[in-house]
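Shown here: the complex without one of its protein chains, the others still in place.
Note that the chains are named A and B in the order they appear, and that numbering of residues resets to 1 at the start of each chain.
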Amino acid sequence: MAVPAAELGTRAGLNGRAVGLRRLLGPDYRMGYLFVAPIAFFVLSLVGYPFCYAIYLSMTHKLVGLPPVFVGFENYIRLTGDGFFQRAVVNSFVFTFGSVGCKLVLGVVMALVLSSHIRWRSFWTGVLLIPWVAPTVVSALNFLWIFDGSLGVLNYLLVRVLHVLPQGVGWLSEPGTAMASVVAVNVWRGFPFFGISFLAGMKAIPAELYEAAAVDGAGALPRFRHVTVPGLKNIMIIVVLLSTIWTFNDFQIVYILTKGGPGGTTMVMPVLTYETAFGAQRLGEAIAVALYLLPALAVTIMVLARYMRKGRKR
Amino acid sequence: MSRGGRLQGALGYAVLGGLGLVVLFPFYWMTITSFKSEDQMRSLVSMFWPRPFATENYRQLLARTDFASWYRNSVVVAVSSTLLATAVGTIGAYALARLRFLGRGFMASATLITYLVPPSILFIPLYAQMRNLGLANSLGGLIAAYPSFTVPFVTWLLMGYFESIPEELEEAAMIDGATRFGAFYRIVLPLSAPGVLAAALYAFTQAWNEFLYALVFITDGRLRTLPVGLASFITGDVYGWGSLMSGAVLTTLPVIAAYIYLQKYMVEGLTAGGVKG
Partner (left out) sequence: MPQRLRGLAELLDAHVISRREFLRRTALITGSTAAGLHVLGRMAQAQGGPKLRVWLFKSYVTAGNDILARQVETWARERRVQLEVDWATFGDREQKFVAAIEAGNPPDLAEMNYQGPLRYRPALRDVTTLAREIAGARGGLLPYADRVMQLNGQYFGIARQAFGGGLHIRKDLVAEKGLKMPKVYDPDVIDVAKKCQDPSKDLWGFGQTLNRCDDGNGFMQNILWDYGGSAWDKDGKPALATTYLRQNTEALQFAVDTIQKHKVQPPGVMSWTDPSNNEAYMAGKLVCTNNGASLYYAMVAKKHALADKTQVLLTPGGPAGSFVFAGTYNWGIFKQTKHADLCEDLVRWVEDEKRFEEYMKASIGQAGAVYRSRAEHPYWKTDPNFEGMLQNVMRSVWPGYPGPITPAAIEVQAQYVLCDMAGRVVVGGLSPEAALKEAHKRIEDIHRIRSRG
């Protein structure tokens, strides 16, 4: 191997330079750079460069089949005053916070139940994780079929079996239910990740803390509030931030279920990006839609990355 | 106390049962739909159990659509990008977790941040990138693009794994005359096999399930991957539900099978990689 040969370096001149470099670049720099080079290549070529190119394109008029024309911030300014875009921003926040909130609650419930004394724990864990591993497109298509206004099983159950509704509901087509329905599907898919992460976090809370609380006569609820929640705080922050980023940028569920309809009620920013690019064929403006909230995204990512690295270092 | 415990236990099972039902019902529904004929679906008969079982959907799917090609494409893309990501991610993670060199902290952060950058802001420029490389509308384009999320993920997950292996093991090996690489190859790698397996499985699942890039990069109907192919049924023919659901069953099977078989590793991997702390 080249690495040990250099490390052992017999010739004096080479040795002196190698020592200098090692002092500057660290003792393992050769193997380190060699091993990290592929990652650096992928990160730069697949994320770094496209990202910079995106910023440039967002400042152009780019019609399909024609070269881009630089226009500065015009796209961003136009979007700011555009009602369609404004509603998409609001919808994105409703979709994201509604979903993440529900996932948080369900995740805690799931973790609590799975950490209590139950039989076949790993079986139940396995079952509840299925939505997380199953292809999202399949799940979204399943729900599209379940929600179908005339042939869907949800209406069938509610109208003909349980008789709780006089007639079927167009779940994805009525303003009152469309957003709730897409949120439900996102929650269905995402809550297992919350649950399993919290479960792992709970296992890490020392049992003595619970015992001490029990000795102090604390009931189940106070134990949860004063032992479980503080113990899970870091994980909760990480999971919530992570899920916020993912949910905010979730494309497939909304795209497949409603494509942003009816009448833009569920139009979220990733779908609007796609629509602007491939429906309106204005690529520059489409990227401006995607990048509009970049500062907020960047802050979230920075905070989250700090927590995730801190979590590791402990 | 014991009565309260039993009550709590009953409540626990009730909650589990409820969640289990909600989680499993769509899959049950997908499966039985795939065995229903058009008439059964349209006239809302034999709702919860197909009578008789119809296999025409599967036959239609394989005979009249490009499903078989899509399957092949998905396998090619997911397997190649998984191998690529696992190889690159494993050595990279080792370097970032263990080796001391200038810029390590920066690279670790950069990798993590890359993992967090969402595809929805990258898909258009990345598409332009693939066009410049002559990889637009080809499986090669997807194989080249998927590392954008699988590599950072695998790296991040395995960094955690490697950090959890005591450094003394390698030091001992190196005192015994092993090189740094030898210590990595003979000591660390075998010990983290479960982690590497979990990382590879996740990378595979992510690549198998990926939708947005595949939707945008591929224009040729036969070059689609499964998720995009399946979704194309809802824009296509009248009454596609039977074929669609049979395709959905076949698409879900490998993921669920791998998952059932290797559940332990994947659950561990998930908790080790996504979050730990």
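Here is the rule we use: a residue touches a chain if its C-beta (ideal position, glycine included) is under 8 Å from a C-beta of that chain, and two chains touch if they have at least 3 such contacts.
Computed from a prediction, not measured in an experiment: that's the story for all the values here.
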{"item": "Options A:61, A:226 or A:309, residue touching the unrepresented chain", "value": "A:61"}
{"item": "Sole residue of A:136, A:197 or A:265 that reaches the chain not shown, by the stated touch rule", "value": "A:265"}
{"item": "Contact with the hidden chain (one of A:89, A:200, A:235 or A:277)", "value": "A:277"}
{"item": "Chain B residues that touch the omitted chain in the full complex", "value": "42-43, 127-128, 130-131, 136-137, 215-217, 219-222, 232, 234-240"}
{"item": "For chain A, residues in touch with the removed chain", "value": "61, 63-66, 78, 83-84, 148-151, 167-175, 178, 258-265, 277-283"}
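Just so we're on the same page, only the chains that are shown with their structure count from here on.
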{"item": "Interface residues, chain A side, partner chain B - complex", "value": "1, 3-4, 7, 24-29, 31-36, 38-40, 42-43, 45-47, 49-51, 53-54, 57, 106, 109-110, 113-114, 116-118, 122, 124-131, 133-139, 141-146, 151, 153, 156, 160, 188, 192-193, 196-197, 199-201, 220, 234-235, 238-239, 242, 245-246, 248-249, 251-252, 256, 269-270, 273-274, 277-278, 283, 286-287, 290-291, 294, 297, 301-302, 304-305, 307-312, 314"}
{"item": "Interface residues, chain B side, partner chain A - complex", "value": "5, 8-9, 12-13, 15-16, 19-20, 22-24, 26-27, 29-30, 33, 41-42, 44, 47, 87-89, 91-92, 94-96, 98-102, 104, 107-114, 116-122, 124-126, 128-129, 144-145, 147-148, 151-152, 155, 159-160, 163, 179-181, 205, 208-209, 211-212, 216, 226-228, 230-231, 234, 241, 244-245, 248, 251-252, 255-256, 259-260, 263-264, 266-267, 270-271, 274-277"}
